[in-house]
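Written out below as structure tokens is the structure these notes cover.
Only a single protein chain was left out; the remaining protein chains are all shown in position.
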Amino acid sequence: MPCQTAEDQQTIERLIASRASGYSLPGEFYSNEAVYRAELDRIWRCGWLFVGHTCEIPRPGDYLTFSVDADSLIVVRDDDGGINALWNVCRHRGTRITTESQGRAGRLVCPYHQWTYGRDGSLVSCRGMQEDIDKSELGLRHAECRQVAGLIFVSLSDNPPDFDAAAECLAPLVTPQGLERAKVAKIVDYDVAADWKIVWENNRECYHCNVNHPQYIKANFDHYNADDTSERVQARISDAVERSEEKWAAAGLAVSHRRTGMTDFPSSGPTGWFAANRTPLVEGFKSETLDGRQAAPLMGDYSDADVGTLRIRTLPNMWNHSSCDHAVSTRLLPAGQGRTAIRVTWLVDEHAVEGQDYQLADLMPFWQLTSEQDWQLCEQVQLGVRSSRYVPGPFSTYKEYNVDAFVRWYLEQLGKDSRR
Amino acid sequence: MPCQTAEDQQTIERLIASRASGYSLPGEFYSNEAVYRAELDRIWRCGWLFVGHTCEIPRPGDYLTFSVDADSLIVVRDDDGGINALWNVCRHRGTRITTESQGRAGRLVCPYHQWTYGRDGSLVSCRGMQEDIDKSELGLRHAECRQVAGLIFVSLSDNPPDFDAAAECLAPLVTPQGLERAKVAKIVDYDVAADWKIVWENNRECYHCNVNHPQYIKANFDHYNADDTSERVQARISDAVERSEEKWAAAGLAVSHRRTGMTDFPSSGPTGWFAANRTPLVEGFKSETLDGRQAAPLMGDYSDADVGTLRIRTLPNMWNHSSCDHAVSTRLLPAGQGRTAIRVTWLVDEHAVEGQDYQLADLMPFWQLTSEQDWQLCEQVQLGVRSSRYVPGPFSTYKEYNVDAFVRWYLEQLGKDSRR
Partner (left out) sequence: MPCQTAEDQQTIERLIASRASGYSLPGEFYSNEAVYRAELDRIWRCGWLFVGHTCEIPRPGDYLTFSVDADSLIVVRDDDGGINALWNVCRHRGTRITTESQGRAGRLVCPYHQWTYGRDGSLVSCRGMQEDIDKSELGLRHAECRQVAGLIFVSLSDNPPDFDAAAECLAPLVTPQGLERAKVAKIVDYDVAADWKIVWENNRECYHCNVNHPQYIKANFDHYNADDTSERVQARISDAVERSEEKWAAAGLAVSHRRTGMTDFPSSGPTGWFAANRTPLVEGFKSETLDGRQAAPLMGDYSDADVGTLRIRTLPNMWNHSSCDHAVSTRLLPAGQGRTAIRVTWLVDEHAVEGQDYQLADLMPFWQLTSEQDWQLCEQVQLGVRSSRYVPGPFSTYKEYNVDAFVRWYLEQLGKDSRR
């Protein structure tokens, strides 16, 4: 991957300048190779990426891998219980050490010449090399790795942005969900033929929900906005909030979104990459399931099913909706221009037993349907914005304020010249 | 799709200058990305493209779509019977409005946020948008659309070339075929791994017919040229022409090709993009079918099967062979460098009933075999001209005069600098 050239940088600057406020992005942002390379450099290899859950790798040696374009990393539980993120590239001749998406390893052994690394990445042995090799300089490269409330984040940057503020914000809100005491019920991987920005733009508004998400809108109020919320609906929302506030305050949970529409995210400014809030569900819904019924044992600290949904988002690549009984994380990773690898993970309490305490057929459809409905829309957007006659259109100020905020965040990141 | 750069323009000019008259095109014309981009700009987004037949969309709301590289358009019958060509790109966030190849729609509704357009492209509603949106400025973009004798043409250019001359030329020749009173018997779509120019170069000579098209040459005289037409054959051709002239004159049909070999096309000059003529078939052939027998009811104004073949060609993307009983249109569209999407459409009289008045097994093989024989040859040419040691070879002056004429037309179009 060549570094950014001056020509690339000019292209980026020209494109950033060409965007009109309040309008969707010009088409080249979805098709220009220089843009994709700059995004890898300035967003994907800079910020904090959600990569998985601590409960996916509970024991020392458990690992999972993830890929950002051509880069692969191993996230492995160390002997002391810590988690290391290691570049999946042997220091000898560059072999990808493992091609598995998850597994367990005593040590990380390169299949080629059996260079052997500890779970901390240190080079333990390299039989066959000359005696003057300095093993201490040939460990697997580390990436920064942090965790909060059961969520694992990795930054591919040598100078990652501040994580503490995120941890401080997210920990109190997420901890009650008990993601650290959870287990994976199901993982589904999607290869979506759409740019990752299109996927986010889709996620950041519920303007499209009424027609496209019949399941989702039964359980949620998000699709109501200032322009189309009747007094009766507003009263229902206020009731739900009031009722929840009292109850949740007693349970140590905070309700943090009281208005119609989606909560603002991202906030402006370079540090606004994370957010979480708790939102009441529609009357009669205990969980984001098709019929609103609880589908698995209560998770975490919950003693009552009436906890609404906890919602977490982190840019550039994660959102999570958690109900009383299950949590659903969506992870995006760029897989070449115009392609996004999306993983949706369903989590339940660690003690819940499939077939006994829960059925996947009850647990999965709500978010599986909603997700797949979205991926199809995203692919149709990708086709359209590549047209030579596509021009940016206006965002709805009622309903797409968060899409606009996402675009502003994106352009701010992209505008940072990181030529090396 | 970036605009042409100065460097691209220099490449184009260098390549045009490198072509020797009477020889096939240098190899880079088939592999250089700058050439492909220039072709899209200066040919495919400039000229008149054949897109389909009026009988494919008989009722208001009937539509078909077509794609030129990454551009998709909708061709839809309006309430007043007119036909509109609309860019298949929502004015909101660019979604491809429909991914169907044909259908019927009351209104054109974007699946994403239900922006709703009339059949004339006007934005009828965009629920959820702020009140100060000017809907009159947010209709679907129109492309120029014209029709003649049942054939629909669209130009992606804001300043398309003159169409009236084409209409005046084609109307009297094509109208008797009754394409407006026809129906589709079958459509077959092909994805051919060959540049569109190779497909035209194949179409513009019958030098390859003797061995490759055993079916075609039984019915036609095209493969006879000045160098290999015996006196006996010339006498047969003259007889056929003479006989036809008399009869067709009486029926109001004109025979317009009397010589051996294929009729000249394109004529030189920038407006020479269309042509039609009527040619006698070989004695005993009433129709371009395997056995020469009429395979469906007479079409259009014909009262007698002996009408030879009507042949229509329009650059850059259509030819049609019509017999007394059926018509076959071939449509080319570029689908990425070195790939051509080809659609072959068989038409019969609108009242003909499959299984009763005609069998596809009688109707299709003649042109299906001939077409598929050609696509295979074209793919083999594509492989060869990408070789580093391919050099242009000489055209046969007896048999490839039309290939040379096509190449000259092509270079003239490509030479127009349309940098913006």
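A and B are the chain letters, set down in written order, and residue numbers restart from 1 in every chain.
Operating definition for what follows: a residue touches a chain if its C-beta (ideal position, glycine included) is under 8 Å from a C-beta of that chain, and two chains touch if they have at least 3 such contacts.
All values derive from a computational prediction rather than experimental measurement.
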Contact with the hidden chain (one of A:92, A:218 or A:259): A:92
Sole residue of B:58, B:106, B:384 or B:415 that reaches the chain not shown, by the stated touch rule: B:384
Missing-chain contacts mapped onto chain B: 24, 27-28, 31-32, 201, 207-208, 210-212, 225, 227-228, 377, 380-381, 383-394, 396-399
Interface with the undisplayed chain - residues on chain A: 1-2, 40, 45, 70-72, 87-97, 99, 111-114, 127-130, 133, 138, 141, 156
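Rule of thumb we're sticking to: only the chains that are shown with their structure count from here on.
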Chain A and chain B, separation of their C-alpha mean positions in angstrom: 48
